[in-house]
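Only one protein chain is missing from this complex, and each of the others stays in its spot.
As written, the chain order gives the labels A and B, with residue 1 at the start of each chain.
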Amino acid sequence: MMARALSGTWLALVFGFMIAPLVVVAGASFGRGGRTAMIDFPPHELTWQWYLAIPGDQVQALALSISLALACALAAALLGVPAALGIVRGDLPGRRAIAALFRLPLQIPAVVVGVSFLQLYYIVGDVIELPLVGSFWGLALAHLFIALPYVVGSVVAILNRFNMRLEEAALVLGAGRWSTFRRVTLPVIMPGVFAGAVYAFMVSFSDLPVALFLAGQGFVTFPVAIFQSLDYDFSPSMLALSTLIIVFSFVVMVVVQRSIGLTNLLHTGGAG
Amino acid sequence: MTARWHLLMWPPLLLSLALLVGSQSIFLRGSFFADLRVGRLGSELTLQNYWRVASDGFYLSALWLTVRLSALVVVFTFVLGYPTAYILARMRSVWAPLLLALLVATSFVTIVIKVLGLVILFSPGGLLNVSLLWLGLTDQPVSLRGTEFGVVVGLMYFTIGFFVLLLYGVVRTIPRSLEQAAQLLGAPRWRVFWRVVVPLSLPGIITSALVVFNLCMGAFTSAALIGAGRILTLPVLIQRTVMLDARYAMGATLAAVLLLCGLAINLISILAVGRLKAARRVVA
Partner (left out) sequence: MMRRLTIAMAALGVLAAGAAQAQEPRFDGVTLRVATFGGGWDKAVHEFIGVELEKRGGKVEYVLAPPREALAQLIAARGRAMPFDVVEMSDNTWVDTFEGKFLQKIDLSKIPNKKDLETFQYDDWKVASWNTQEGMIYDTAKFKAAGIPAPQHYRDMADPRLAGKVLMIDVSQAGSVHFLVGAARDAGGSDANLQPGLDLLSSIKARSYWKLGAEALTLLETGEAWIATMHAGFAIQGKKKGMPVAFAHPVVGTNRGILKEGWLGIVRDSKVKPAAEFFINAYIDSEAQEKLALKRGVVPVNKVARAALDKDPVLKDTLLLSDADVRNTMRVDWQKLDLDYSEKWGRAVAK
């Protein structure tokens, strides 16, 4: 009973800490903002007006950011899972150093990623006809570069906890390799794939500095649109849009968790 | 069969290396030439940029600050995140996945917007400061902007979600039966936690801690916005050198120093963990 109260208090503290600034953002998004200049919190008078005033081009930027982040998360998952399997199971000498190599892109400051990819794309463009500068795929590739470490890192973390006896058992019982992977391995590493892919999505979705360099004519990602507007053209509709993003991402997270059966499958995971 | 697993690794590794070497060699190459501004480089190879960085306390202290703040974020993320992940993973309630989703959803809001929320939260007349003053915990309104603590907090708004989500998965792979067995043998709960759960999730903790550390070493937006021009980490200085001064050679030098330093810390911690494990095995 005491343990329960203790964990409850702990969760309240941590969640309070994490959510507090967003409560302000969400609260102010319903404020009229008339009396005060910028952020009306706690709101003096409730209104929906900022939700109706969300500018179309910010929605457009949001749509672009979502498709970019989806492409990035998908590619990172498709590349990151085999990479992690190879690192953990391959048992090559120096595999820890290889894992460190995969983490390296994380600590390159984004401005350096931006400038260096811009230069790289121009040089690649000298040799072959590839429209990378200022294109969706150019930006997606750069985002993949900084997002891949999350998937590799999280799948490695899960795989380290999982031994291969289950798989061997499945193979012995006559399951094919692919079906063993799909039925036994994948469900077990799913939490890692999920965590990695979600944050791969997040990295792309929230990136500001790289997109500033690599975005091209007439296409702008959401963080860039927000950042540039915050400089002069602030409107509480940005708070409204951010609030919608929290709600929407929460719903998506719950749905995805359910659909991949994250919470159920974990019980069986790697009884080692 | 084990022998062939490593084949899976090569395509992603080669792509990652191609992008890493391709982009960074073009940019970092500049660090070996004199800086002629506006992105122009001298024609002779030189180490003068590295010498300038190594002999200048301003850059060295920025490097130290970056390492220190990143380490602090790792520690705080672990201290706050690990018990949270554990509690959620062991919770027999429909709330657990919802709470987890909520935690992750908070990361979707860019720090650019969160900063506005933090400004209001920590305003001198705000609820937080008024209660802190009333409780006598502080004699001055507290602000996060422009403080090292603030930058650490700003980074944690991104790292905790990742850490908890991942460690939630790791803890759930540890069968509850192990804990129950230990408890049946009379070990108190905290001891079971400390001697059974933590060691079993250690590989996961280390991997995600390293991800968090590396990410903080390169983080710019949080340091720039919450650091508010006072907390000059290396990524902030690199940004200024490249963008404000268009001094690419100097920017490349600082980036190379940051990269090498980060790689060294990674390798050292891997070695240290290896030693630790070996020692444990001997004890066991």
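Here are a few things to note about the model shown:
One rule holds in what follows: a residue touches a chain if its C-beta (ideal position, glycine included) is under 8 Å from a C-beta of that chain, and two chains touch if they have at least 3 such contacts.
Keep in mind it's a predicted model, so treat the numbers as computed, not measured.
The residue from B:17, B:71, B:132 or B:243 that touches the chain not shown here is B:243. In the complete complex, the residue from A:119, A:242 or A:257 that touches the missing chain is A:119. Residues of chain A in touch with the missing chain: 34-39, 57, 114-115, 118-119, 122, 125-126, 133-134, 212-213, 215-218, 220, 224-225, 227-234.
Within the entire complex, the positions of chain B that touch the omitted partner chain are 37-40, 58, 61, 112, 115-116, 119-120, 123-126, 141, 143, 145-146, 224-225, 228-230, 232, 237, 239-246, 248.
We adopt the following convention: only the chains that are shown with their structure count from here on.
Looking at the complex, you find that chain A touches chain B at residues 3, 7, 10-11, 14-15, 17-25, 28, 38-39, 41, 79-80, 82-83, 85-87, 89-92, 96-113, 115-117, 119-120, 123-124, 141, 145, 148-150, 152-154, 156-158, 160-162, 188, 191-192, 194-196, 198-199, 202, 205-206, 208-209, 223, 226-227, 230, 238-239, 242, 245-246, 249-250, 253-254, 257-258, 262-263, 266-267, 269-272.
Across the complex, chain B meets chain A through its residues 2, 5-13, 15-17, 19-20, 22-24, 26-28, 80, 83-84, 87-88, 91, 96-114, 116-121, 157-158, 160-162, 165-166, 168-170, 172-175, 189, 200-201, 203-204, 207-208, 210-211, 214-215, 217-221, 234-235, 238-239, 242-243, 248, 251-252, 255, 258-259, 262-263, 266-267, 270, 274.
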